[in-house]
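So the structure is just underneath, and the comments pick up after that.
With one protein chain held back, the other chains of the complex are shown just where they sit.
Letters A, B and C name the chains as they come in the text, with residue numbers starting at 1 for each one.
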Amino acid sequence: MIHLSLPLALVAALFGIGLYGVVARRNAVLVLIGVELMLSAAGLLFVTAGTTMHDPMRGGQVLTIFLITIAAAEISVALAVVVAVFRARGDIDMARAGEDE
Amino acid sequence: MITTGSIQPSLLVVAFPAAVGVLTLLLVRRSRRAAYAIAALGGLLGLLSAVWLLSQQMTGDAAPSPRTIGALPTGGSFAMPLHLQIDALTVIVATAVALVSLVIQLFTRWYLADDPRYRVFAATVGLFTAAMQLVVLSGDVLLIIVGWELMGWCSYLLIGHESDREKARRAAYKAFLVTRFADAPFFIGLIALAVGAHSTSIPAIIAHWSTPGHATALSAALICVICGVAGKSAQVPFQDWLPDAMEGPTPASALIHAATMVAAGTVVLSRIVPLLEQSDPARYVLVVVASISTVLAGVLAFLQNDLKRLLAWSTVSQVGLMLLALSILPPGATPDLAIMHLLSHAMFKALLFLAIGWLSVLVGGTVVPRMSGALRRHPSADTMMAVGLLALAGVPPLSGFVSKDLIVDEAAHRGAAGDGVARIGFVAIVVMVALTAAYCMRAWLILDHRTIAERRQAAQTIEDSHAVQEVGILEMLETSAPVDARGHEIRPVEPGPEAAVDELEVEEAEAARRPPRPGRSARWGLATLTLLSVVGGGLALAPVIDVDWSNVNGWLIAATLLLMAAVALLVRVMSLGTIFGDAAARVPQAVRNSGLRGFGADTAYVNLVGRPVLALARSVAALDDLLDRGVRDLASDAWSLSLRGLAAHNRRPTTGLLALTTGLVVVGVLGVALW
Amino acid sequence: MVASLLIAPLVPILAGIALIAGDRASRVPGRHTTYAIALCAAVIGALATGYAVFARPVLNVQWVPAIGMRLHLSVDGISAPLLVLTAVLGFLVVLHGRHEQPGGGTPGTYFGCLLLVTGGALATFLAQDAISFFLAFELVLVPMWVLIHRFGDPHQPAERARAAAMFILYTVLGSTLMLVGILALVFASGTSDLVALGHGTHLSQGTQTAIAAVLLIGLAIKVPMWPLHSWLPRAHTVAPTAGSVLLAAVLLKMGTYGIVRLVVAPLPLGMARLAPVVGTLAVVGILWGGLVCLVERSLKRLIAWSSVAHMGFVMLGIASGTALGLQAALFGNIAHGVISALLFTVVGGLKQRWGGDDLHVVRDALRDVSPRLGFALVVGFAASLGLPGLAGFWGEVLAMFSAWGAADDQPGGWFKGLAAAAAVGTVLAAGYSLRVLRLVWVGGADKANHVHPAHAGEPLPAANSPATTVQRFADAHGPEWIVVGILVAAVVAIGVDPVPVLHTTDAAVARIFAGVTR
Partner (left out) sequence: MSVTYNWALLAPVAVPALGAVLLLVIDLCLPRLGRLHWILAAIILLAGAAFAVPLALPGADSPRRTLCLPNKDCLYLVDHVGVGLQLAALVSAAVVALLAFPIKVPGERAPVLGALVLTAAAGASGVAAAGDLGSWLVMLEVATLPTVVLVALRARRAAIDGALSLLTVSLVSFAILAMGAAMWFAATGGGLLNGGGLLQAAKTPDSHRILVLAMMFIIAGLAFKLSLAPFHSWTPEAVGGASTPIGAYLVVTSKVAALAALLVMVRSMNVLGNPVLGVLGVLAAVSMTLGNVMALREQSTLRFLAWSTVAQAGWVVLPLATVSSTSLRSAAGYLVVYSLATLVAFAVVTAIAHADGRGAATRLRSFGGLLRRRPVLGAALGLALLVLAGLPPGVVGLVAKVLALSPVAGNRLWVLAVVAALNAMLGVAVYLRWLRIILGERQEPVARGRIHPVHTGLVLAGLAGLVVTSFAPQLLLSIVGG
């Protein structure tokens, strides 16, 4: 059993990088990637926490799978919107969207 | 004996004059006759009730403390019974007030014969009388305040009666404001007395404060009350409203000066005289105020160029004497001396004012040039004038003599006994006696002056005071053409001699429209006043007034009489060769000018109180604008905040994400911190 | 008859709503119909109020349990005079609408708003439940806002909007703060029943002080107390006459009534702690208002300012912490209600006739031009300066009495100083009252000029000479004169015999102070 601090550090790092990506990137797809990173951090935390406890329902794993599913659904919607944005504006630069109406 | 059932004559004494006010305003539309009927009837009934009350008092049947509107429910332990308090002195004063008021009502009918506002005037006089009666009969400080303030208000209305003239408006405003200003401490003083006693009833207050142990508080409260009294009675430093109040019609002046307003201070102080006698500081304050007032007013009376103003100042002086009489009382004494003088003063002063009013109607004004020789032309009033002036001067055996010399005697007596207050008072009284003799003599000499032709000439240069609006007669003199020693003009003046003569004729024609003398009833009233001025001194013998007339120091009286005679002689000498028979013409012009202005008291009021208060008001208004703007700025702040908010919300998704992230950090930190 | 408790507020309110709604209908009811309906509703409301005041029924049923709000209506000594005042004034303003129905909207809206304000105020004074009190308190805001905003001075649309907004915003802030206080009080004491709260609560002094402070700040805006008064002069300046009357005579009273009900009675310890501050601010208000009045140019604004000063006396009485002070305050409330109603009616009429209310415009003497209005103005200002025999006197003088003899737990010296300053305030009141009378009643024009010697040689100056004729405008007649006359009579009646009013409140006041051990 590996020590818990390593995965936890990874969780923190992933979340931080994801958050940074969300804030710093202007390209919508890159922002989505940031979100994915954050979600995977959450998933990792679920799994990590799930391993330490003796949950008969396997809560950690189950929730992680939920999470992945939701993320997939989200990304599909997100990509659809991004495509729509691209069609409407010609780019997917988040810092320019909504500028003029 | 009339039954003393539920109807108390003491209440009627107040109610009838008040009813005059109310009924006249309610019922009468235009009819002068109806207004007169109500006024005369109300005044008469008021007098009859007063006499009824007097008779009750004599027989001992009077209810000592009748209730009025019932005790005020105060929700606690504070008693406000609002009772009257009937005793011999107050009943006599009430009778005198009722009498004077009645005569004035009768006289007014004639005096204001063609005044469209006669109705209002009569109503106000009624109300005024009621207020004074309330003060006189009150046994409760709240009732005193009620009557006191009502009188102030009525005086405002009466003085400003001829409100078409700016001078009258200003005089009314000044009279009310000055007295009201003095009323602030008066209120506080009475409130302090009442709160200390947990009751507004005067007997309770006297009982409470008579116990030893709160001398300082008592003195402070009394000094406050004295302040108010000084205001109402036109004593220094509030003296200057009274001469200005001469802008009112003469009957109003008679009412204010003789029986009501200015005398109210004496009445109130005499109510609480047992407390005054205990407090030396208060007595000192009172004697100083009264002494300065009585002397100063005597000087000013001598310097006036208008006989009504002369009488006004003489009132200040005489009221000063009454207050002096109160201040020199030994502990345990009753205020009969002061009340005695109040009564005689009421009679002769009312007489004087009405007589002057009569003359002024006939000659068209009260300034010296107009009045000069008035009695020569219209001798019908000369008995009244003579009696009035003699009584005022204190010539035996008239009423003024009796009351005044009793005070002189008491002051000398007490001063000899080592009372400092009485010594101050004595000196002041002596000076005042001389001054009184001087101005009385002066007035008589003017009225009785012979050289009508010269008067007539000079009159061409001077407009009637009615036509003089903003500028006083003084300024008019300054700007009018100089005359040589014999009264001939050096240079013709502006409107031209014809115009001036025309004007005189017009006015005389106007005066001719009313009968040349008051109606019979009014003349009867005047005669009564004259009679009382002559024999009023006999009241000292009456059992209801408790004065010590048997042990009077005859030498002292002789000395004062000699002094008076000497002064009178001097004045006579001074008046020789003057244009109008005016002794004051010998006084340097600068002093007279200053005297006409009351030695600048008005300017002092304006500069010391009026201007600073207005400046303060302006700065407060400016401050409030700031406050207001501050509140408004809050709105515009919100407005500009929203503008800034709009700039921040640039509709870009990245900005939203940035905000979101910041929010996350803030929430995390705050959440953990606030937990 | 319990129904009277419901009829009193509901008939005006429902009639008001009906009138406003009727305005939107396709067939707008005529002017006379509207007036008649409004008058009927006002009369019914007044009669029901009168009956309720007389018979003192009680209604107490559950209403909104979610917020602990009950429908508890009844009348006691503290509210009875205010109810009568409100009902009578509600009737009078409707009556007055016949004379002056300002433009800016339809008659239906105008009378509807008047009725809504009246009904709301009646409900406020009837409510014996803290939360429904608040509800009723808020009820009057929007109609009042409409009155100011739509029916105010037609010459100043921008100022009208600003004043209306300031009025409602300031008041909402105040009432929400009051709500906070009420909720805290209800939560802490466990009851929202004002009758129960009236017996005092047993909270610690700290708690009481905190709650009392919030309540006082909230209510002080309504009163208004210096320095939270800025909305008042503005609102009054542009409000229509009836609006001013209701605002000054009824709405302000809700503030002081609220203080008595919510602070003085339930939170004696808190009130005692805050009383010096309240008293000081009250006196500052007295002086401040008086001073501003000395230089104010707009007549309506001046009266509004004088309201600030008069309410200062009311607050001073409350702050004194004595039964006498409370009596003075409750009496002062009524007195100020009647006086300000009178003054605003008269001045509103003048403003309408003059086309403005600038005091610096020289005009002919009102006593000549329009004797009735002149007389009413004199009575109003005389009462305003505290002349005995008129309504204003007793409240103010008793307030000074109470301040001088403030409760034992108060700094006596300080309160004595406050009483003295208040006495100075009465001098200022005399100053500004006479200033107005000097400028308006007796006129600025000097008519001594008119009989100048120059005319003497000519034929007698006849009425056709413009210099000597006074430009008369219509004096008060019909409804206006009735309204003014009733108010004058009320001012005099209350002033001559204050005992009935004081007697009404006496027992209730004594009850408040009986529970308190000071």
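Please note the rule applied: a residue touches a chain if its C-beta (ideal position, glycine included) is under 8 Å from a C-beta of that chain, and two chains touch if they have at least 3 such contacts.
The model shown is predicted, which means the values in this text are computed figures rather than measured ones.
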| item | value |
| --- | --- |
| Touched by the hidden chain, restricted to displayed chains | A, B, C |
| Touching the absent chain when the full complex is considered, from C:Ile168, C:Ala365, C:Ala421 or C:Ile494 | C:Ile168 |
| Among C:Ile131, C:Ala272 or C:Leu434, the residue in touch with the chain that has been omitted | C:Ile131 |
| Chain not shown, touching residues in chain A | 11, 15, 18-19, 22, 28, 31-32, 34-35, 38-39, 41-43, 45-46, 48-50, 52-53, 55, 57, 59-60, 62-63, 66-67, 70, 73-74, 77-78, 80-82, 84-85, 88-89, 94, 97-98, 101 |
| Those residues of chain B which, in the complete complex, touch the missing chain | 635, 638-639, 641-643, 645-646, 649, 651, 653, 655-657, 659-664, 666-668, 670-672, 674-675 |
| Touch residues of chain C, complete complex, unshown partner | 17, 21, 24-25, 63-67, 69, 120, 131, 134-135, 138-139, 141-142, 145-146, 149-150, 161, 165, 168-170, 172-173, 176-177, 179-184, 186-188, 207, 210-211, 214, 218 |
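Quick note on the criterion: only the chains that are shown with their structure count from here on.
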| item | value |
| --- | --- |
| Distance between chain centroids, defined by C-alpha means - chain A, chain B (Å) | 94 |
| Interchain centroid distance [CA atoms averaged], chain A/chain C, Å | 64 |
| Residues within chain B bordering two or more other chains | none |
| Residue numbers of chain A (touch at least two other chains) | none |
| Touching residues on chain A, where the partner in the complex is chain B | 19, 22-23, 26, 31, 94-99, 101 |
| In the complex with chain B, residue positions of chain C that touch it | 162, 165-166, 169-170, 227, 230-231, 234, 288, 291-296, 322-324, 326-327, 365, 367, 375, 382, 385-389, 393-394, 397-398, 400-401, 404-405, 416, 419-420, 423-424, 426-428, 430-431, 434-435, 438, 441-443, 446-449, 451-453, 456-457, 496-499, 502-503, 505-506, 509-510, 513 |
| Chain B to chain C touching residues, read off their complex | 25, 69-76, 78, 142, 145-147, 149-150, 153, 156, 160, 163-166, 169, 172-173, 176-177, 180-181, 183-185, 187-188, 191-192, 194-195, 198, 463, 466-467, 469-470, 495, 499-500, 502-503, 506, 613-614, 616-618, 620-621, 624, 627-628, 631-632, 635 |
